[in-house]
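Missing here is one protein chain; the remaining ones are kept as they sit in the complex.
To keep things simple, chains are lettered A and B as they appear, and every chain counts its residues starting from 1.
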Amino acid sequence: MDFVNGLWDAISTASTYQNAALFAGLLIFAASGEWVAERSGTINISVEGMLLSAAFTSAVGYTVTESFVVGICCGVLGGMVVAGVQAEMSHRLVADQFVVGLTLNILILGLAGFLDREIDLTTKTAEKVQIPLLHRIPLVGDAIFDQPWPFYLLFVVVPVSWWLVFRTRWGLEVRASGEDPQAADVSGIDVNKRRRQAIYYAGLTSGLGGAFLLFVQVGRFDEGVVSGRGFIAIAAVIFGGWTLRGTVAGCVIFALALGLRLQLPRYYEGVPTELLQAFPFLVTILGMAIFAKRVRPPAALARPFIRGLK
Amino acid sequence: MMRQGEWLGLYVASVAVALGVSAILIRATGGDSLAVFDALIEGSLTGSGRWGLTLGAAAPMLLVALGTIVSARAGLVNIGQEGQLLIGTAFAVYFGFRIGGPGPFNLVVLLVAGSIGGALWAGVAGVLRFRRGVPEVLSTLLLVTVASQVTAYALGREWLLLASNSVGARNNVSEQLAEDNRLPNLNIFGNQIPSSFFLGVVFAVIVAFALARTVWGFQLRMLGRSPQAAQRAGVSQRSFGMRAMLTSGAFAGLAGTVMFAGGGFQFSNYKFVPGFSGNIGWTGLLVALVARERAMPAIAVAIAFGALRTGSSFVGSTGVEARVTDVIEGLLVLALLVPPAVMFIRDRRRARAATTART
Partner (left out) sequence: MSQAPPDRTGVDAHTAPTPAVDLRGITKRFGAVTACDSVDLTLSRGKIHGILGENGAGKSTLMKILIGLVLPDGGSIHIDGEPQQIHDPLAAARLGIGMVHQHFSLVDPLTVWENVALGEGSRLDPGAVRKRIGEIGDHYGLHIDPNARVGDLTAGLRQRVEIIKCLRRDPSIVIFDEPTSVLTPEESTTLFESFRDVVAAEGRAVVLVSHKLDEVLAATDEITIMRQGRVVEHLRTMNADARTLARAMVGREVSLRTERAALGLIEVDEADESLAAPAAASMDREPVLSIRHATAIGAQGAPVLDDLSLDVHAGEILGIAGVEGNGQRALGDLLSSLVRLSSGEVSVGGNVISTRTPGAMTAAGVGVIPEDRHDSGVVLDMTVAENLVLMTPQQVANRGVLDRAKLARRAEQMIAEFDIQCAGPEAPMWSLSGGNQQRVVLARELSYAPEILVAAQPTRGLDVGAIEYMTDRLRAAAAEGVAILLISSELEEILDLADRIAVMYRGAIVGEMLRADADLERLSLLMGGAAA
């Protein structure tokens, strides 16, 4: 029963949700763009690299200008550059998308480590903005409505992603490219262009995510700031069955696991830190193991399209 | 003839671009790029005794790459070798010290336990894939983080891996492997060539032969290229894929074990330490990709990447951060992905032009 009580204490503490909200923010930024990319047919494992690249470039942007807005713009740029390499190499040339993504992740990690030592970066978190009334909601109010202002970009990015995919012609073409590229091609859609654009969009939202990571969550850059959370964002898309609603839900659940990781030691003396570190990843794997078979991925997910070749 | 020329040209151009970008980066951060490249060559080849070390560093990369080749040929994207390598090594260390025994026997125990450990960790991803439908590309990645936490946990517990004399020390490390339990070096022309490299070469030959010349390899390739045709032929995706996954993990575990027990390049002085894997799992994976999933070319690529690794320890003296070699490595791999992609499209377009007469 101690375990249950401890868990209850952790769940009923506002700071759990504050932590979770920060993790969820990062995951949702990354996952909403990744969701679009996957709907177009790409599993974009370079999301991890996009986040790290963006965190670094936004740190550089802020160091130079001391402006959060410039920092965020630099972050978006940093995410888009990675997206550019991924998109052009996997959907203009036909290099394997996983191979490109993986190589990019390793390259960015090396670059970040190298440049971080060569450049002095001075950054901090952005100032908090409290939303009147709403922040008084018990337990979760502060977590969602009393945050540094870049946090609120979330409330733009998620609806925009949905709107793009389901309410615009572009989104229709993206979905067609992910489901049946041959049919899309015959209908006059440039499949690989749409896929590249979807990756660029993932670069954009991941860029925001990287800036968010820096200016809202950690305040200071080091090469370990992302450490696998990009992969959790990808897992959230799968967990969510390639729906945006499910993806966001997955992000929140995985973020709660990340948040609980920080809270649980206060209630359990003996829990090994390593288990806590692994906890969110285990939850993610478990989540996918339960749900992966019940959902239907886009039919052409991870399949390259070359006109005239299957 | 024309094709060979095109290949060569493309590869030379790609490498030149990658090195050029690296040089620009070094210049931009105030370093001397020529000095860095000189240091890389001296540290990996021309320095005294260095090429033996380079082969020692190449050996585990080669082993990881061989495992990657097996799983990739079966159409599986196992990219969690870093974690499989860690768990494999942990198994080797645990059973090696538990079972003990005379040198050669213990060495065999190490190698077998390491392979089994790596295989089991890859097997987790395999079960998730074939029973639960979880894409292995993601589960293997996530399991890397879990593996590093699991081994960190084990390293913090005396009943698992922690050396009794290092309890309370700043860093958790395992016992050191006794001298007669280590993989021996062979002295060739004044260089200490680690036997692990020969082990890698032998396995490369075996893998190359098995893939090209055996029924197993034939069916594995068929599975990777056309799961439907394979299923018709009675090659079950589940059992064949699972075996490929286990083999792949076993190679990663073996790679960790030779890092632990092998001579040549010193990974951690015959101890299991936090951060033991040192990105060898990732690098080995890249070796397989650059070698385009073929075993024999992987030997050469592994040596080249091993050279980057040993060379990097000389880079520090030039005043440039040694991590620059990670950047060079990444850029090289990225650039080397271009020629095969270009040639693939060209080949297919030409074939199409020649065969699809009029449609």
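We take it that a residue touches a chain if its C-beta (ideal position, glycine included) is under 8 Å from a C-beta of that chain, and two chains touch if they have at least 3 such contacts.
From a predicted model like this one, the values you see are computed outputs, not experimental measurements.
Trainee: Tell me the shown chains the invisible chain touches, ordered by label.
Mentor: Looking at the entire complex, the absent chain's contacts are A, B.
Trainee: Tell me which residue among B:T46, B:N165, B:N187 or B:T214 touches the hidden chain in the full complex.
Mentor: In the full complex, the listed residue that touches the missing chain is B:T214.
Trainee: One chain is left out of this view; which of A:E173, A:E223 or A:E274 touches it in the full complex?
Mentor: Within the whole complex, the residue contacting the unshown chain is A:E173.
Trainee: Specify the residue from the set A:A184, A:A278 or A:A292 that touches the hidden chain.
Mentor: Of the listed residues, the one touching the omitted chain is A:A184.
Trainee: Quickly run down the residues of chain B that touch the omitted chain.
Mentor: 213-216, 218-219, 221-222, 225-226, 228-237, 348, 350-359
Trainee: Touching the absent chain: which residues on chain A qualify?
Mentor: Residue positions of chain A that touch the missing chain: 167-169, 172-173, 175-176, 179-180, 182-184, 186-189, 296, 299, 310.
We take it that only the chains that are shown with their structure count from here on.
Trainee: Can you check the complex and tell me which residues of chain B touch chain A?
Mentor: 29-30, 77, 79, 128, 132-135, 137-139, 141-146, 149-150, 152-153, 156, 279, 282, 285-286, 289, 321, 323-327, 329-331, 333-334, 337-338, 340-342, 344-345, 348, 352, 356
Trainee: Can you list the chain A residues touching chain B in their complex?
Mentor: Per the touch definition, chain A meets chain B at residues 43, 45, 85, 89, 93-96, 98-100, 102-104, 106-111, 113-115, 117-119, 227-228, 231-232, 234-235, 238, 272, 274-275, 277-278, 281-282, 284-285, 288-290, 292-293, 302, 306, 308-309.
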